[in-house]
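Can you keep this structure in mind? I'll have questions shortly.
Presenting chain A:
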Amino acid sequence: MTFGEAFFGMSWLDAIIRIVIVVLLMTVVVVYLTYGERKVIARFQMRLGPTRTGPAGLLQGVADALKLLCKEDVRPRNADRWVFEFAPYLTFIPVFLVLAALPFARDWGVRNLALGMFFVFAVLGLNIVGVLMAGLGSGNKYALLGGVRAAAQMISYEIPLVVALLAVAMLAGTLDLNAIAAMQESRPFVLVQPLAFVIFLTAVLSELHRAPFDIPVAESEIVGGYFVEYSGIRWSMFQLAEYAALWAFSIFGAVVFLGGWQFPFGDDWGWWWQLILTLVKSLLLILLIFWVRATLPRLRMDQLMSFCWKALIEVSFALLLVNGLFLYFGWSEIILAVVNWAGAAAFLGAIYLRAIRKPAVENLVGAYKHAGVSPP
Partner candidate 1 sequence: MAEHAWILAAVPAIAFLALAALGRRLPRQGDFLAVLAAASGFGLFFAVLASFLGRGEGAWPVLNAIEWTAIGDFRLNMGIAVDQITIVMLAVVTTVAFMVNVFSVGYMKGEPRYWWYFAVLQLFVASMLLLVLADNLLLLYVAWELVGLSSFLLIGHYWERRSAVEAAKKAFITTRVGDVGLLIGIILLWKATGTFNILDIIHAVEAGEVGGTGLFVSVMFIFLGAMGKSAQLPFHVWLPDAMEGPTPVSALIHAATMVVAGVYLVARLLPVFEAAGDALLVVTAVGLITALFSGVVAFAQTDIKKVLAYSTVSQLGFMFVALGAGVVSAGMFHLFTHAFFKALLFLGAGSVILGAHHRQEVGQLGGLWRRMPVTAAAFLVGSLALAGLFPLAGFWSKDEILHAVEGHRGALVFALISLASIMTAFYTTRLFILTFLGKPRDAEAGHARETGASMTGPLVFLAVLSVFAGFVVYGGVGEALGFPGGFGEFVYLHHPETFHIDWGLAGVSTALFVIGVFGAGWLYRGGRLDRAAALTAWQPKLYEMTRRKFYFDDLYQFLIDRVVLGFSYVVSWFDRFAVNDTGVDGSATLTGYAGFLLKHLQTGRVPNYALAIAAGVAALILVALAAGG
Partner candidate 2 sequence: MITEVLWWIVAAGVVGASAGVVLSRSVVHAAIFLILSLAGVGAIYLFLTVEFIALVQFLIYGGAVTVLILLALMLTRMGASGRPEPLTGAQAPFGALVAAALMATLIGVAVATAWPGDLGGSPTAISIERIGAALFQNYGAPFIIMAALLLVAFVGAIVIARQEDGD
């Protein structure tokens, strides 16, 4: 079904029902994602996390949401009114549109599009507009800085994200997400394209402003970034959009790389099993993202940009080229997988070696030179 047919078809009622289901599901997931994150991070830090509200603190998310809804909606005097007020909605709309295109089970999503993967890219690009509007409309220099950082970061990391996914789409031979998932009956694409998966995950961390790429929202640097001036329901819209985007990306990654509803036990156990499979896989990815946040420190802005432009983009284009060669010459997928694993290992190994190397003392200047330590 093309987007046009979906758009003009007569099945409006069906669509509305599906949208309602997805939105409800999303709300629940987001509320418990915040709870989950706090718990997971706390465990990493040898704490307990929320325990008081409800059994094992399970109602903490709900309580937070209620509190936010009740808070006063403050607007700074020199903020640009319409821009300021519409920014949260604009951050939310793209995420919602992405959710509308994702398959949760075989042939079950709000809409199944022939150009599904392309649609996801295109709509995710719009995400950044809300962030920029928030930065510009707040009339606050921290917000502006956060907006600039977010914009630079997001348009940079969009390139390796898209290219790595295109490399996978080349193998699949289609942009239809359902077809891509169905194709992974025997093996998920992560086994064939681990390097693409690594690039995808890195870029997603950046797109979502998650640690270690949380520079636009860094509290310790720019006191929260572009939504520093927001409060109450508008702030919670940002939070909602952020966690919804996290979930949407995770489902997207699960569908493309982990087989979605297809792998490991196939789709013959019924739609509910497929739904559970998709959700579990996406939650696994989310757990991975939390884990990264708990482990890695934040990067500097210049490190962030040079990592993207000098490493990720090159590697992703090399991946595209290698995949193209394999497809052109019709070489075996086993060889491709081996090459890809080797590439992923080399890539991660290079990052690791770079991270643990000793600072180049001879290049230091001033006091650092005498102390023999690198600057912070």
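In picking the candidates, the idea was that all candidates are chains of the complex that A comes from, given by their letters.
Methods note: a residue touches a chain if its C-beta (ideal position, glycine included) is under 8 Å from a C-beta of that chain, and two chains touch if they have at least 3 such contacts; residues count from 1.
This structure is a prediction, so every number in the text was calculated from the model and none was measured.
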item	value
Chain touching chain A (counting every copy) in this complex, out of 1 or 2	2
Candidate 2-touching residues of chain A, taken from the complex the two chains share	2-4, 7-8, 80, 82-83, 86, 113-115, 118-119, 121-126, 128-129, 132-133, 135-137, 144, 147-148, 151-152, 154-155, 158, 175
